[in-house]
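Take a look at the structure set out below.
So, chain A:
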Amino acid sequence: MRTVLSIEELSIALPKGADRPHAVAGISMKIAEGEILCVVGESGSGKSMTANALMGLLPPGVTVDGGRAVFDGQDVLSLPETERQKLRGSRIAMIFQEPMTALNPLMRIGEQISEVFAAHGMYTQTEREKRALSLVTEVGLPDPAKIMRAYPFQLSGGQRQRAMIAMALALEPELLIADEPTTALDVTTQAQILDLILDLRTRRGMGVMFITHDFGVVAEIADKVIVMEKGIAVEQGTAAEVLENPQHPYTRRLLDAIPTGRLPEARALEPAPVLEIKGLRKVYRTGGGLFREAREVRAVDDVSLSIRRGEVLGLVGESGSGKSTLGRTVVRLVTPDAGQVLVGGTDLAALSEEELRRSRNKVQMVFQDPYASLNPRHRILRALTAGPVAMGKPKPDAEAKARELLEIVGLGAETADRFPHEFSGGQRQRIGIARALAMEPELIVADEAVSALDVSIQAQVLDLLRDLRSRLGLSILFITHDLRVAAQLCDRIAVMQKGRLVEIGAVHDIFLAPREGYTRDLLAAVPGADWAAENRTRGFA
Partner candidate 1 sequence: MKHLKATTFLIAAAFAGQALAQEAGGRLDIVVQPEPPGLMLGLVQNGPTQLVAGDIYEGLLRYTTDLEPEPGLAKSWDISEDGLTYTFHLNEGVKWHDGEPFTSADVVFSADVFLRETHARLRASLAYVDTITAPDDLTVVFKLKEPFGPFISVFEVGTMPMIPKHIYEGTDYATNEMNATPIGTGPFKFDKWEKGSFIHLVKNEDYYVDGLPHLDEVYYRVIPDAASRAVAFETGEVDVLPGGSVENWDVARLTEMDGVCSTGSGWEFFAPLAWMWLNNREGPTSDVRFRQAIMYAMDREFVRDVVWNGFGKIPTGPVASVTNFYSDGVTQYDYNPDKAKALLDEMGYDGETVRLLPLPYGETWQRWAEAVRQNLSEVGINVEIDSTDVAGWNEKTSQWDYDMAFTYLYQYGDPALGVSRNYTADRIQKGSPWNNVEGYENPELDAKWAAAAVMADPEARQDAYDEIQKEIVDDVPVAWLLELEFPTIYRCNVHDLVTTGIGLNDGIRNAWIEQ
Partner candidate 2 sequence: MAVLAPILGRLAKALITLLAIAVLNFFLIHAAPGDPAVVLAGEAGAADEQMIAQLRERFGLDQSFHVQLGSYVWNIVQLDFGYSFRQGAPVLDLILERLPATLILTLTAFVISLTLGIALGVAASARVGKASDSVLTTLALLFYATPLYWAALMAVLVFSVELGWLPGFGYETVGAGYSGLARIWDVIKHLILPASTLGLFFMAVYMRMTRASMLEVAQMDFVKTARAKGLSGPVIRRRHILRNAILPVVTLAGLQAGQLVGGAVLTETVFAWPGIGRLMFESLAARDYNTILGVFLVSAAMVIVFNILTDLVYRLVDPRIGARA
């Protein structure tokens, strides 16, 4: 097979004052035509930098300071800007992570695709549109003619990503660089996009550099893998080699970290429920005004479930399934339209503002975004004591408790006097958990609590939760879009779709004998599912 791209000893220098001198330090790789090379690494590993360097899209201040990237016999890195511009989009194409923002909001999809031809001065306007249309069809967008005229905001995330791909394919590039193209998508959509890329690869025979942090995805599509840590390629080889017997400890850590779906043993639990949800409904009306009729979205549609003391219930669903709304209703950040939320007998949904404030401590929440969940202007101590103090706990006690909790979540009491910006994402999540615990709640709602974290960090936080569960007998409503994560921690799993509760049952039942079609789809869509399955069997063996 002919080599499309070979990178030799590429290093990329970061501007002064950065956490390290080089984003990428002397990495080499080869991509042959029709081959998919997965570049795996956690955030900050320099994998995206490598891609941008190839495209000549490095942010200001960041420069290539060594190595070559030979594409079709010439070193693209040393080409003059005009030459590289010719290459871009025509022979090397790229797609990005955020389909939401990667398209110009004010241009029709059709325009944006045919623009590629225009950029390289090819074909007449009508010809361009014809080709754009065929591309839209090829990437499997529904009703192509309509999509051509549509604006980005009228498309779903998956559709936008397909549009992006259509753009990238326009001039049949020999090399496609995909920078985390599926990370922002739901599992089912992700599966479709992955299939699309695989399929195109075989049909077009182009080389693909696929950047991801998810070994599941790697298992799905990779021919070859290169693992990066802090700008250094720690391991590379065929997908099989790397996945089956990783050499480098970092790779191993990553592989262990990714939830393999090895199912925990079912635990015995006392029957007493901490939370009972009965016939819960929440409808969102948008717009509505003098001359406009309101639009309705049934976010939570007649949901009933209960959580036993010490139980962890996983609430799984794709974006828009209403799982978050349900969670926020349980803590009464959202007031339901109908139904009850019984915590230790009291119906939170029915409480008045004042009563609610007094019984806030019953249910606490751990939030998704570690960077938005702590007030940047308050010291950690204040974040942890504000609640208890408001509940009438004397300040000294509250502070003592806070420091103790910080120890428990593994940060150390002395951290209490620091500001949030001094902590990493994972640490912040620990603080978030400590904050929740400080209120001595009966139930904790964890809303995508680990989704924003790198896999290795994710694993640590999950361990912490598992540990707390057993030590403090915590009851947790664990909301996530990631079935594998749910499998790690939960006793039971509830699957939601379009606001309705589709299926609820013990982890084993859900994973091994799902009753509902939708659940099966979800499971099938999990990247690396088959591979994971093998592991599982090995796990039981």
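The set was built so that all candidates are chains of the complex that A comes from, given by their letters.
Please note the rule applied: contacts are C-beta pairs under 8 Å (C-beta built on N, C-alpha and C of every residue); 3 or more make two chains touch, one makes a residue touch a chain; residues count from 1.
Computed from a prediction, not measured in an experiment: that's the story for all the values here.
Among the candidates 1 or 2, the one that touches chain A within this complex is 2. Remark: chain A residues 55, 57, 85-90, 93-94, 96, 98, 101-107, 115-116, 119-120, 151, 153-154, 164, 167-168, 287, 289-292 touch candidate 2 in the complex.
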